[in-house]
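For this depiction, one protein chain was excluded, whereas all remaining protein chains were kept in their positions.
And now, chain A:
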Amino acid sequence: MRLLTHNMLSSNIKGVTNGFPLKIQVEKVVEKQVEINHDFLRNIFPKIDWKAFSDASRIMGYDEMPEEPPEPSVLESNVEFLGKFHHALLELHLEEGALLCPETGRKFPVNKGIPNMLLLEDEV
């Protein structure tokens, strides 16, 4: 699971009003190289919830993402930053671990890189 995916998932257990962002519990992180595409990064940047993303990147052991969202102009000019953003967003994968619902603490397991968001009968 990439942090891009993490940024789009939330807990939808019955009764939970704000299931975003899910807390990450790390067992194993892997890196998978992806070709960088600057246009993609600029395109996706405004759609990212920055706080959730930068917190998640730190939990995954990567400290290069600032806590405050950078100015969009940084994405235009700063190639070094784009590279780091790319790495955190697309190359770090949570291979084993779990996602925790911020309200109930319900654990959504992540195995072989796939988060299982399926709810049980009494949670629907």
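Keep this in mind: a residue touches a chain if its C-beta (ideal position, glycine included) is under 8 Å from a C-beta of that chain, and two chains touch if they have at least 3 such contacts; residues count from 1.
Everything below uses one rule, namely that contacts and distances are computed from a predicted model.
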Among "Probable metalloprotease ARX1", "Proteasome (prosome, macropain) assembly chaperone 3", "Phosphatidylinositol N-acetylglucosaminyltransferase subunit Q" or "tRNA (guanine(10)-N(2))-methyltransferase", UniProt-listed name of the chain not shown: "tRNA (guanine(10)-N(2))-methyltransferase"
Omitted-chain contact residue, chosen from A:Thr17, A:Gln33 or A:Ser73: A:Thr17
Touching residue (missing chain; options A:Leu9, A:Ile59, A:Val74 or A:Leu100): A:Leu9
Interface residues of chain A (partner: the chain not displayed): 4-5, 7-10, 12, 14, 17-18, 20-21, 37, 39-40, 43-44, 47, 49, 90, 109, 117-122, 124
